[in-house]
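Just one protein chain is left out here, and the rest sit where they should.
We just call them A, B and C in the order they show up, numbering each chain from 1.
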Amino acid sequence: MTARRVLARLAGVVGVLWGAATLTFIIEQLMPTDPAQTILGGAGSKPTPEQLAAVRVQYGFDQPVLLQYLRYLGGILRGDLGTSYIRKQPVAEIIGQQLGSTLTLTATALVGAWIIAVVVTLLTAHRSRALAALGSGLETLLAALPQYWLGIVLLVVFAFTLHWLPVVGDGGPEGLVLPALTLALPLAGFLGQVTRDEFSSAMEQPFAVSARARGMSDFGVRWRHALRHAVLPGLTLSGWALGSLFSTAVIVEAVFVRPGLGRVLVDAVTSQDMPVVVGVTLFVATIYVVANLLVNLAFGRIDPRLRSAAH
Amino acid sequence: MLIDRPKDQQRMPASRKPLNRALLLPLVSAVALVLAGCGGGSNGTSASGAAGPPVSGGSIVYGADREPTCLDPHSLGDMPQTYIARQYLDSLVSERPDGTVVPWLADSWTTSPDGLTYTFKIKQGVRFHDGTPLDAAAVKANFDQMLDPATQSLTDTGYLRPYYESSRAYGASEATGENTGPSTFELKLKSPYSALLPVLSQAFFGIESPKAMARGLAVNCQSPVGTGPFVVKQWIHGQSIELDRNADYNSAPADAKHQGPAYLEHVSWKFLEDGSVRFGAVQGEGADIIFNPPPQQSAALKADPNLVLQEFTHTGLPNGIALNTTRFPFTDTTVRQAFIHGANAEASVKSAYLGVFNWEPGPLTSTTPFLDKDLRDFYGHDPEKANQLLDSAGWTQRDADGFRTKDGKQLAATFVYSSDPGDTPPADVTLYQDIQAAEKEIGFNVILKPIPQDQYYAAFTDKDSYDGLTGAYWNSPTPLVLTLLYSTDSMNLAPGNNMAWVSNPAIDAPLKQIAAASDVEQQKHLYDQVQQLVAQNAYHLGLYPQTTRLVSKKHLQDVWIEPSEGEPVLHDAWLAK
Amino acid sequence: MTVNVAEGLVTRTALAAPKAKSGIAFRPAVWLSAVFLLLVVAWAVVPDAFTSESPFDTDVDAAIQAPSLQYWFGTDASGRDIYTRVVFGARSSLLIGVGATALALVAAILFGFAAGLGGRLTDGAVSRFLEVVLALPGLLLALIFIAMLGPGVATEILAVAIGSAAGYAWMVRGQVIAVRNSGYVHAATALGHTRSRIIVRHVFPNAMRPLVVLATMGVGQSIVWASSLSFLGLGVAPPAPEWGAMLDAGRDFVSTAWWLELFPGLAIVGCTLAVTVLGRHLQQRIEGRLA
Partner (left out) sequence: MTAPLVRVEDLTVAFGAGNEPVVGGVSFEVAPGECFAIVGESGSGKSVTARTLLGLAGAGARVDATTLELHGKSVLGNRDRDWRQIRGREIGFVLQDALVSLDPLRTVGREIAETLRLHRYGSRSKRRERVLELLTSVGVPEPELRARQLPHELSGGQRQRALIASAIALDPPLLIADEPTTALDVTIQAQILDLLAAMKDRGSGLILISHDLSVVSRLADRVAVMRDGLLVEQGPVADVLTAPSHPYTRTLLDAIPAAHRKGTRLSATALPPTDPALIRPPSDDLLLEANNLVKRFRGPDGVERTAVADVSFSIGVGETLGIVGESGSGKTTTAQLALALLEPDEGTVQLGGTVWSEATEAARRPRRRQISVIYQDPLGSFDPRWTVRRIVEDAVPAELYPDGAARRQRAARLLVDVGLAEEHLDRRPLLLSGGQRQRVAIARALAPEPSLIVCDEPVSALDVTIQAQVLDLLADLQERLGLSYLFISHDLGVIHHVADRVLVMREGRVVETGTAAEIFGAPRDPYTRQLLASLPLAEPEPVSGGPA
């Protein structure tokens, strides 16, 4: 990958992030409620007009929108995402506090999803009709499961009835198993379908015939040749997968009563705590975009088809 | 998941005792008996004594149902706040189930004959967690902060503002080096307020370190500093509040089970909003004690030998629906009466809460003194009577959906409830839908409207925002709370308490007389008269009493519930091996 | 050059007896899905034909009854028949599922074609915009719309549509560009056809082809999305019989009354599964016939 193309890519990433920041700023302006009211304790409290005016000046809501926008962008560049209207805490600190659990959850879920998808593909792809039908049927089922319902079912079966896993995780690993599984299974279903199709076509390719002609066993061809091809399209989707995992993490965090960015976001939106909403959004968008960039750069060299596909 | 009422701060203060408590001392036996009921039928503390002497050490997980918005109870003042504030703040005095008051941070106190001046002798040798010594000046600083509008503490100002004149601190004070006599805090009132001492026993009036309070509200919200048995280590938002033992705790209240530091080394106060998850936690290893088990688990709770249930029923106005007398269609008394008879309240409460609560129509809860017990038939389910009443009121035609109409207008009313599951648990939503269906039988269109939490609180003080208000209850030990709920003065002076917006001279008169009456018989007669009028005028449909319920594992001994606000006390708790 | 051996193989089979491709073996799964979807659509159109009761009739004495002959799916906390509510729930779930997907597709076609057919500039602008919307988590956009417009069916449709529109638009753009560079478009240009005629006769119909599959699968995902919003308490307000809201109401009964959570969940999973299976089947038929 020539340096020029990498630079172009980086510019693209910055462009997208700038776009995301602008879009969220516009959304913030469109919100019906008055931020000053939220700061002074929401609709419940009855702040005096003077108090409202004082807050507007303090937070600069009275300045022209363009000025606010520039100050907002300046803040982001300095890493200052403003302070939460409700919690009066800097947004960056709130994200920092909650970041750990959500990242561990989504990362474990992504790894889990991949392990399940690869195992199901290796065991059932490109084998007898029955096995293949079973495998793809399982994947279609998994991809169709709504996360929250799956979460509740797992909770009932493994926590309430069988007591294998704790109902509420105390931060330890067992507390992570059920939520991560709830996130991983539907994603595994989706990744499995993509991997399965590519695996079957890879097994039909001439290089698989060449490998067999060298005396390689069937499993050898699957493991050393077909699997690598099968995993490729899925990996290029991992940027998208991370983004979607975050959305569903919100639901899983609600079902399993786990702290995390997801819950912070839902509470922030319902209580119209816009700095938090914007902060979390930009944070997630950054992870998504950077992940995509890394994946494209990583795969650009290896597979020429990807280089064209990556455009 | 039955969640206790949040955000009481809109509730006006309610005195704890009949007005001139001091005068009635000689008759304490009769009154005490009656009052014994008040403060709730807390049927004993968790099984104690059976497992031998208390053992120090160990840490527990307390499963709370809601996360407070701020840990300094002087600000805002919602229920989840008072439950946890009790663990790290001490108050001046402590109240016993029978209503009497015993020394705590105040060794002793005297009241002036005219009942206007209270002089407290502050306990010596007590230090706040940040090292500053406790003295009268520190107590005065707390009172100044409570009454300062900037701290937005509606509950504290609500209780004190109508009576507070001034306060003074003098005598020995380590801070100033003075040592002339014991450190004394003097409180002057505008008019006699017999309920002052029990009011001060609540955690809302816990004494905090002046140095800590000076750091400003935002910081104090995160990490308040008191003298209590535990110290606030860290507040991880959305997850838990970590409390460590205060090793040199020496200011336990007189009625505590033991003096000196707490037995438990650490308490992890976790927020487990989901009812079944919270109950699953105490069943499994996730928690040692939880607040408010969901009604759906009552069978499982009874069946589990390892769990112990403690219940505390609040006194005051039962949880129910207030009918806004200033808006159509509830301006017409007959329509209100018809609504109440058509609600099928008893069966709905029994079904929605699976028999955990029995129906309490009001106007007061079963444990409140002076309750007039034979008013139930004003609230009974009687569809024929309801239909008769509505026909007589001219609501004779029916529209396509079967709802009654008069001169083209449909008989409909909008009932608002908070969409936050903490405020309105699913069981409440089920209950309201049952009532909605029952009212449909008599042609009354009940519209249920969920609104966000902050708009729900704003509705209390805005009479045009609802026809009917759900979640209308009032925790107060004294029947005198009726003044705040139905008197014209209350509607004008402290909006948000008179939820039915009642202005009825026939009720105002007896309420004024009660405040002045001294004879119990006379008070009973006047209370009956007021409750009669409230029932006849169908201002409020009571549904079920407010209850604090604690479920703890058997090996967690000596957890008890204090009577002033139903706060759990963990100071004496210990883990039997 | 690499083509000719493969080409040869095709010619041989085609030469032998060129007949339409043998029907795809009609797997039972496809039949099952079709029947189930028909049932759900029937529920949505004529719910009364399937149950005599009303979804709002409460029976306080019959609260939380286990499934029985009288109540096939049991009753909920207000004693309402869950089977009836699932039947009546079909309408709002399908309405949101189909409505959101349709709206998303319309937006996708507008943006996709604008990017695909527009000059380098428009393509650049639209693509960057799509990339930005894709970077924002789908659920967030939904939440913001609900916060702006308040909960309700219309908002849910809009919210879910916004969440998926960007993804669809990206696919449409890719498809339009592929068709624009295809052999038959070059051939048509060489024949002297005008640009608009080529767009109408070739680009539009062929770019739309994969959208059919996308739409069927999209309905499934939209239903899941909508029920998730209701689950978070942001969707349709009770007592309306909506599958997501029923699941939310049943959460506390999960260990004592399993049927409250089971049947609405099965309805959602059933719909999504059926739609996905049909979608993939359609894909194979279209791919097979017009490869």
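By definition in this document, a contact is a pair of C-beta atoms (placed from the backbone, for glycine too) under 8 Å apart; a residue touches a chain by one contact, two chains touch by 3 or more.
Since the structure is predicted, the reported quantities are computational estimates derived from the model, not experimental observations.
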Shown chains contacted by the missing chain are A, C
Would you indicate which residue among C:Arg80, C:His202 or C:Arg280 is in contact with the undisplayed chain? C:His202
Of A:Arg87, A:Arg196 or A:His229, the one touching the omitted chain in the full complex: A:His229
Pick from C:Ala66, C:Ala154, C:Ala187 or C:Val212: which residue touches the chain that isn't shown? C:Ala187
Under the stated touch rule, tell me which residues of chain C contact the chain that is not displayed. 1-5, 7-15, 18-21, 182-184, 186-192, 194, 201-202, 205-206, 289-291
Can you list, in ascending order, the chain A residues touching the missing chain? 2, 4-5, 205-207, 209-218, 220, 224-225, 228-229, 232, 302-305, 307-308, 311
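By definition in this document, only the chains that are shown with their structure count from here on.
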Category of the chain touch graph - line, ring, star, complete, other: complete
By the contact definition above, name the pair with the higher C-beta contact count: B-C or A-C. A-C
Centre-to-centre distance between chain B and chain A (centres being mean Cα positions), rounded to whole Å: 43
Just the number, please: Cα centre separation of chain B and chain C in whole Å. 49
Between chain A and chain C, the Cα-mean centres are separated in Å by 21
Quick check on chain C: which residues sit in contact with 2+ other chains? 251, 254-255
By the touch rule stated above, which residues of chain B touch at least two different other chains? 274, 276, 280
If you look only at chain C, which of its residues touch chain A in the complex? 27, 29, 128-129, 131-140, 143-144, 146-148, 220, 224, 227-228, 231-232, 234, 247, 251, 254-255, 258, 261, 265, 268-269, 272-273, 276-277, 280
Which chain B residues qualify as touching chain C in the complex? 1, 274-276, 280, 294, 296-297, 299-300, 344, 347-348, 350-352, 354, 419, 421, 426-427, 429-430, 433-434, 436-438, 440, 448-450
Of chain C, residues touching chain B in the complex: 56-58, 60-61, 63-64, 76-79, 151, 233, 237-239, 248-249, 251-257
